[in-house]
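Quick one: this structure, given as structure tokens, is what I'll be asking you about.
Here the complex is missing a single protein chain, while all its other protein chains stay put.
Letters A, B and C mark the chains in the order given here, with residues in each chain numbered from 1 onward.
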Amino acid sequence: MSVFSHQNAVMFQHCDPAGIVFYPRYFEMINAVVETFFDRAVGWSFAQMHSVERVGVPMGRIAVDFHAASRLGDVLDWTLEVTRLGGASCDLEIRGACGREARLTVTGTLVLVDLDRMTSLRWPRERRANLQRYMEGAA
Amino acid sequence: MSVFSHQNAVMFQHCDPAGIVFYPRYFEMINAVVETFFDRAVGWSFAQMHSVERVGVPMGRIAVDFHAASRLGDVLDWTLEVTRLGGASCDLEIRGACGREARLTVTGTLVLVDLDRMTSLRWPRERRANLQRYMEGAA
Amino acid sequence: MSVFSHQNAVMFQHCDPAGIVFYPRYFEMINAVVETFFDRAVGWSFAQMHSVERVGVPMGRIAVDFHAASRLGDVLDWTLEVTRLGGASCDLEIRGACGREARLTVTGTLVLVDLDRMTSLRWPRERRANLQRYMEGAA
Partner (left out) sequence: MSVFSHQNAVMFQHCDPAGIVFYPRYFEMINAVVETFFDRAVGWSFAQMHSVERVGVPMGRIAVDFHAASRLGDVLDWTLEVTRLGGASCDLEIRGACGREARLTVTGTLVLVDLDRMTSLRWPRERRANLQRYMEGAA
């Protein structure tokens, strides 16, 4: 089993008048983690998906626990694991930390959809195999 | 019991290359619903809270179910109810719909915090009474 | 000659750690002014333009002078005038103020484009007539 990891700095654009990350900006970061995961780990860039194949992976459900605030200049370490792989969907667990301090834990369900019909699609065999490598219990 | 309601149009800035609302933008809308609720229903504007009293109401947890996509030009009707009122926290249920179609359901927990110390604070009595009016079962 | 006007409140999502509007957020507001102008004054909603007719009005050039900072809770009054109307383009002057205090002055050039070919298009006659009403010197 592999764990996908990614990193980003907390920039000025992410912070609110309290000097901490404004939580909607975390969802942009979470989307960037997923986008980078699909690009690098699954081998399926969002450009290829959206612009060429006309498919997307919108979130059907997302839940986030915020454990501690993040501040300007913090470097966030993200990990992503696949916790369930359905025919047309995929559950993810994404964790954000700064050093040894947990900042947020995300659970979400992605669905593969045909963007023109907005109907779900089964994972192509090769993409599915790539996703499976990031699932706990995977060989 | 009162239900707080609010409305916003889906603007160009909210939409992604698939022509639907990019989900991090929903969280900006959700924050605006909460900010407007505090201003109009609780009588406690974010300007007063942040700039004068140095308190805030960050989300401790948020979960969202996305039922159907929203498109450019849709008008979203939001409702907000208080589902639990703790000493220093508050559970909310927020629903977004377009016409008769449910678009998303949000459950979240806000915590009242002292922004300088980042410690939780008990709701002031009058603010608490205002929040209570939006709680199910309230007289 | 008509002047188009529009209003928005400075919300939490617009403000930076200094407690003032983060300037990229002004461009979202400016875009919303233009989008609302096209919808209400020109009679051509962005939904109609983008989703149905596959045309858009991207900025070719924009320049902004920031006169004074805006803060959480400020209400911004916007005005928009057409200063030049070309065959496929249009110069705008947009001013944002809070009460009697000027906050920013924007000059920009929009171009009407075919989104599929990314080539410029001449203004349709009726749309052009509507734009002209907001031009100085117009009858």
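Heads up, the rule we're going with is that a residue touches a chain if its C-beta (ideal position, glycine included) is under 8 Å from a C-beta of that chain, and two chains touch if they have at least 3 such contacts.
Because the structure is predicted, anything quoted here is derived from the model rather than measured.
Considering the full assembly, C:I62 is the residue among C:I62, C:L85 or C:L121 that touches the omitted chain. For the chain left out of this panel, the touching residue among A:A32, A:C98 or A:L121 is A:A32.
Within the entire complex, the positions of chain B that touch the omitted partner chain are 12-13, 15-19, 22, 24, 72. Residues 17-18, 20, 22-25, 27-28, 30-31, 50-51, 56, 58-66, 69, 115, 118 are the ones on chain C that touch the missing chain. The chain not shown here touches chain A at positions 11-13, 19, 28, 31-32, 35, 45-48, 50-51, 71-73.
Criterion: only the chains that are shown with their structure count from here on.
Taking the mean of each chain's C-alpha atoms, the chain whose centre lies closest to the overall C-alpha mean is B.
Counting contacting C-beta pairs between every two chains, the top pair is A-B.
As for how the two copies chain B and chain C face one another, over half of their interface residue numbers coincide.
Centre-to-centre spacing of chain A and chain C amounts to 34 Å, using the average Cα coordinate of each chain. Distance between chain A and chain B, defined via averaged C-alpha coordinates, is recorded as 24 Å. Distance between chain centres (mean CA atoms), chain B to chain C: 29 Å.
Looking at chain A, one finds that residues 17-18, 22, 24 touch two or more other chains.
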